[in-house]
Every structure is written in structure tokens, then in C-alpha cells.
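The complex is shown incomplete by one protein chain, all other protein chains being positioned as in the whole.
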Amino acid sequence: MLAPKSLYAAFDTYPAPKGAAVHIREFAQTLFVQTGSGLLLVLGDEALPSWQIEGSMQIRRLASNEPNYLKRAMQFGEFVYAHAEMLRNDLQIAHFRDPWSGIPLLDVKERQYKTVYEVNALPSIELPTRYASISGRTCDKIRTLEQRCWQEADRIVCPSQVIKNCLVELGANADKITVIPNGARLVDPAQINIPADAPGEYLIYFGAAQNWQGIEVLFKAMTFLRDMPELKLVLCVSGSKPRLKYLQKLAWRLGIEQQLIWHLKVSQAIVSDWLAGAAISVAPLIECSRNLTQGCCPIKIVESMAMAKPVIASDLPVVRELLEHNHTGWLIRPDRPSELARAIRILLAHPEERRKIGENAQKKAAKSFTWEASAAALATIYQQLIT
Amino acid sequence: MKFLGAISKYQKLSPEQRSFIGNAQRKFCSTPAELLEFFKPMAVYDKSCDEARAQLLNFVILCGVLSFLGLIAIGVLSEDMPMVIPIVGIIFLMIFPALILRWRLGRVDIHNNLREFVVPMVNLIGQDTAAEQKINLELDLSGKKLEGKLRTRTKDDPGWLAYPKTTTSIYDDPWFRMTTDLVDGSKLMLTIDDQITTIDRTYKSISGKIKSKSKAKVKHMIRASLALKHKKYAIASQNDLQSFGHELKLKDGANRQVFCLKQTVKTDDIDAFVDPQLCVALLGRIFMNVQPAGQKGS
Partner (left out) sequence: MENCNMKRGFFFLRDCDHPAHQSCASCGKAFCNEHLRIKPGASAPFCLDCLGKTMQQTNQNKDKKVSTRDDYYDDYYYDTAWCYGYRSNYYTSGSYKPWYFGTVDADGSEFNDQDIRVFEPSAEIEDPDAEAFDPDANVFDS
């Protein structure tokens, strides 16, 4: 097999039932089509092959048993460095999603490739929400790595204006940043077989389970909806074991476990089946610095829109980039369980309204948030870099 | 009565520590903190053991002098004061238990290099290693003149009843090897090889008596090597390093440059310990003369 012409590195498990994995697939494919062949470097686990070839795409996975996040990140860095160093004359473009992969790619001496930094999140902002005891000094070090990435990368792409503003605020050159919103494939829910065991009417939350996603808020909202015993909440979530355990315990303590249907770490296809049958999709993001200053582009919102599902989401700048209240979605103030419960009640009571919002959302998605559009925007950047 | 303190300190040592004092040879691979925890009680014990032995020696000398004076006193006073005889006898008899005790303590003594060199060196190098970094340490503090360490022995014997006769023995004692990784990514190696030369001379003095004399010379050959990462330190050329003089050896590798400095110290005392300052100075000279690598990227 010929040496790959491009490289896409992400410190993330792939495939996995969460937005990041979809994102990786779509962007990596765009890159590899553009250059003819490519190598995807990601994390794996025991169940996934460490080396896989799919057409013009090679996937190499680092299956690390290292429990320590930072050590694992550094292992991944060495893994990326080894590949990039070997391919430094063959690669045209190296695209990375995080500083753990970015620093080694920038470190390779006499490299012939250009670099694209895809900023979906900044670890210096996101990690303190996961690890409380991180010291300011450690954060500074991580920030230094990020800074090197956005200073030295040839181009930067990010999924939302909020992230772009955040980077510019930090000192990044606005001219090399392009906002490419997350996309989704337009789907007609009627074409999908809703799971046989699906309840009559249900809400859906899907995606990762980090604490900024607001699952706790959603749970509390469910306590206000106990008078509707038929209403279920389907949770297609992935996350760390203790986090998921904690959420299940919380549901039990709130006395809503009867209302919940859990689907842990299920595939994208199954998530999509469940989404197709849902009445409402919920994205109760909380108002924290991660969501406010760093920004994000919740793929769950975009995917719900593409499937013509009405989304109830927190009214945050990142969400407003995607949804317009009472037109393409329903916005509520963040961190207000009772407000969220009321919104759910209103939309459930008005199926016509729900249908209209769903259709508008799908139209909006078709216009602005398709992977085709994202891919085209990304391909333009690659072309500019190659020629 | 320092020997009481020494004995109680010895009794507090673990079986592992006592066995180390017994054979004094061992390879370690432990963190500096673990090494210090192991060595510290032995160092404290060794110090009080040495002090106790010195005190016992003084005691023996004192008793000897007193017994001698006592003998004179017996000659002069015994008729008036018969009590003097048993007192002098007791003082004289005290010499033997003191000598035996001193000899017994000598059997469980360990070379002063342990507390004066090894402990401070582990301590200092441990300051510049990462917290969980292990130190590889090979120690051999067993005697320096063991037959196993003999390299050559030459006898100069001009013949039966002819003098002087000399026997020259050369012993090699590589007693200290330490390697570890420092916090800047450098690899450190410190070694000390002792070379002991003993000259035993038997000669006829002018008065015709046969006399023997023994002389020892010790050479401590200290070698300090640092393998510095290119990523961290600029590559030095021989020109940059003229200040080192001739004793510097430079070796270039793919990722590291190795600096090796040697120093030899001579002494006549076979029990002399090596001053940690000597090793520190060698390492310090290397670090003072290298330049950090240029900032990458920006």
C-alpha cells in the first residue's frame, strides 16, 4: 500500500456512539478524498482492531490501558509523532483535533506537510470541569500547548462563532480561522424502523454524558412530569463508567427511574432509530464557562434538526447560532428544570406545533448544516493548502 | 558509655539492614526516598558505633596508663595500703572486656563511605530526579583488600636471608555505581573505582634487627557521565569545551551527547571516605558549560 497522503489525528475513540466520532468520520473522509489516501490516528479499545484498511483510509488505533488521562494523552502524542515522523515527506496535510496530537505533528523536523487545527474544545477550559484538582500551573502548561497549536497551525477550523471569538480573544489570527458548523445527514424519519420496544411517547437525550451537558437538569425536569406516567425519557448516552453509574443512582434518588430507558454506548445507527421515534429531542446544556466562553457545536442538536425533530435546548450563544426560538427549535433559560418541564409539556400538548418546528429545523439544516456543506468548506481549505 | 547507644541502635536495625552491614554488597533499584529510608538508620548507627569504638580505645589506653602507674604505686605503697593491689588489678582487668567489645563492634562496622558519601550523594541526586524515578545503585563496601579484589601481587625476594624483601599488592575495588535519569531528561552515571596498593617491606635495620613495614596507597578514580538530550541542550563541539581541559571525553549519539569527566584523588588512608563535593563539582562543571537548546518552533 502506498504511503498515505494525509493524516487525521484525534485523541478520541473511534468509532464511538457520540458526536465527536461522527465528526471525525466526516472530516477525515473529506480530507482523504481530497488527497487521495489517508491515515486516521485515533484511540481504540480491546474490541477494535489496531490496524484497519477501508478503501483509501487506513485506521491505526492506540489501544492504551493507561488509566491516567494525561499519561494516555502523552502516549498518544508519541504514537502520532512516530507516524508523522515516518511519513514526513509523504504527507501533504496533517489535520488534528487537540493539542495532544497537534504538538507532535508540529514538532516533526523538516516536515513537508501543512497543518490544520480543528478546535472543538480547549482542554485547558474543559479539563478543569472533569478534574477538580488541576492546578493553575498545569492549566497554564496546557494553555501553552494550545497556544502553540493555534499559532503554528497553517489553518484553524472550528464549529461555532463562539469558539472563533474565544480564540481571537486569546490572540489567534482571525484570518486563518474558518467556522464550519457541524453537519448531519438529512433523514426522513418515516424511512427508519423505530425500535420494536419503543414506548408510545418519549423524549430523547443522546450523546455524551459530561457534566456540562445538563443531564441533571433534565432529570430534575422529569420529576415535574411524574403526572404523565406514560411519558418516557430515552437516554442513548456514552461516558465514563463512574459518571454513568452516578447518573443512574441520581435517577433512582429522584424517583424517576421508572420514566427512564437507558441505552448505554449503543451504535450511531441505533441512536438514529431511537431518535426517529422520539417526540422531542432535549439538549439542556448548562451555563458554564465551557459552554459560554469556549463554545461548542452540539452535534445532537444538528442531527435532531436533520431528522426533523423539534429540539428543546438551553438559550446559550452556541445554541442560538443553530436554533431560533419557536421557529426552528425551542429555547429555555439554562439550568431551570421547571422551565424545561414546562416547555416539554407545551410541545407535547401541541403536536402540530412540534411538526412545524421539526420541518423548519430540517429546512434550516438542509440549508446550513449538512456534512456536504461542511465537507465542501473544508475541502476548499485543503485545496488552498495543497496548491 | 557510647557503646550502649551503638548497641541499641544496632538492635533497632531490620534483619535486612543487618545483613547489608554483614556482607556490604548489594544492587539497588529504588527511589531516592526508599534508599534513604534504608540507609539512614545504618548511617546513624555507624556514626555512634565509630564514636563508641573511639571511646573504648581511649578507655583502654587510660586503663593501660593507670595500670602502669598502679604497678609503680604498688611497689611504693603496697605495704602501707594493701588496698592498692586489687584496685590496680581491677583496672588492668577492665582492659580486656573493653578490647573485646571494641573488636565486636568492629565486626559489625560498615565503611564510612556509606554515611559520608553514599547517603549524601543519593540525597543530592534525588533532588533532581522525578518523584518516582528509581536510582540504580551498586554498592560494595566490603573490605578493600579482599583476596577476590587482588589484581597483581609481585614479590621482590633477593633470596634466603637476603633483605629487603618487598611484596607489592594491587587491589581493584569498584565500589560505587550509580545511574539514573534526571528531571531534565539527562542520564547520569557516577562511578568510583578504588585502586589500593600495599607495599609490605621486610628489611634489616642498621642495628641488624629484622623489621617489617606496611604502607598503603589509595587512588579514588571518580567518573561522572551525563548524557544530555539534544532536545534540551545545544550540541557542544570540542572547541566550546576547552575549559574542561583534557580529561573530558565527548561522545555523540543520535539523541544525546555524552559528557564524561574523570578525576583521581590519592590518599594514604585506606579507611578514608570520598567527599561528595568531588562528584558534585564534576557534574556542576558539565552543567555550567553547556547551553540550553534553542526554543523550538517560535
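A and B are the chain letters, set down in written order, and residue numbers restart from 1 in every chain.
Just so we're on the same page, a residue touches a chain if its C-beta (ideal position, glycine included) is under 8 Å from a C-beta of that chain, and two chains touch if they have at least 3 such contacts.
Predicted, not measured: the structure shown is a model, and the values here were computed from it.
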item	value
Sole contact to the chain not displayed, among A:Met74, A:Val168, A:Met228 or A:Val266	A:Met74
Contacting the left-out chain in the complete assembly, out of A:Ser37, A:Gln151, A:Thr178 or A:Asn211	A:Asn211
Interface with the unshown chain - residue positions in subunit B	36, 39-40, 43-44, 47, 51, 115, 119-120, 123-128, 130-132, 182-185, 231-232, 280-281, 283-284, 287-288, 292, 296
Positions on subunit A contacted by the hidden chain, ascending	67-71, 74, 103, 127, 129-135, 137-138, 140-141, 144-145, 148, 211, 216, 220, 223, 240, 242-243, 245-246, 250, 253-255, 333, 335-339, 342
